[in-house]
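The next block holds one structure in the form of structure tokens; read it before the comments.
With one protein chain removed, the remaining protein chains of the complex are shown where they sit.
Moving on to chain A:
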């Protein structure tokens, strides 16, 4: 008897699910149509673009945020609005969310969908093979699908300049590197930074530490604390949210002692605002990874029907894909001139920056 009642309850629930589900989807479509109508201009339905963040979230002050900035700029330039038929983003709380999120955007008929971060490689590969009518782009990884373009950056070139800046700034002849998780991308940062420092002065000590996470500011703080205490005066971080801890440690030291010689080199976005302490600032400069430039560039191309599907595009110094941010006076003029020299040499190919640190080449 009890079983029968349970079965009945179950079937009622399922039936309700189907009915409610059906009316819900009608509402959804109506809302969508209204949205398109109220969107007005023909531009709204012309070309739409969206992105899925990795676990860092859209406000990670790093490359997710940079990608979103690029999409917003593209949207403004083309008179698009946030939402269906315009531009939008979805955040992933965990790795299991990548596929549903990518799929959701493809189903909402966005023309171009970006997957931000190498962690999305497998997920994007799978979705791109299923949703053949949508164009995809992945940042920091390669996905071999005819409807996908892979965007890579020469982080080692930009980090080389960061290394030069650090080497010319340090007084203690000790500099530090704080990485997030160890992977190919972060190894490129490390490699470039080390080569840049050594190009200026091979006798400078470089303390290289990996925290194993991109979202643990407290780890970044303790690592920075250890480094500064051991005499390091410039730290370059390539650790996303973990790097925010490096900034807070440097700022604490600066506010306790305004004469303290502590510097942080930011990463991905211009992190000048992160380093503000009263009237001073601990951000020496930032190694810009212009994800926003790349995102805008690909969106424009796709909009004009020139989507480079199946290609791998690499942005380096020569393409303005990586660069150092304006130091706002924290780096003296003569040093800036030296950095620019190196920059030109790299752009012209006179200096070739090795992609990976020795012994850490990918197999």
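Everything that follows uses one rule, which is that a contact is a pair of C-beta atoms (placed from the backbone, for glycine too) under 8 Å apart; a residue touches a chain by one contact, two chains touch by 3 or more; residues count from 1.
Criterion: contacts and distances are computed from a predicted model.
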Given the options "ATPase AAA", "Peptide/nickel transport system permease protein", "Extracellular solute-binding protein" or "Beta-methylgalactoside transporter inner membrane component", say which is the protein name UniProt records for the missing chain. "Beta-methylgalactoside transporter inner membrane component"
Out of A:66, A:119 or A:317, which residue would touch the omitted chain in the full complex? A:119
For the full complex, which residue in A:329, A:349 or A:362 touches the chain that was left out? A:362
Which residue from A:100, A:231 or A:309 sits in contact with the chain not drawn here? A:100
Provide the residue numbers of chain A that touch the chain removed from this figure. 17-18, 20-21, 24-25, 27-28, 31, 55, 57, 83, 90-91, 93-97, 99-101, 103-105, 108, 118-119, 122, 130, 180-184, 212-216, 360-363
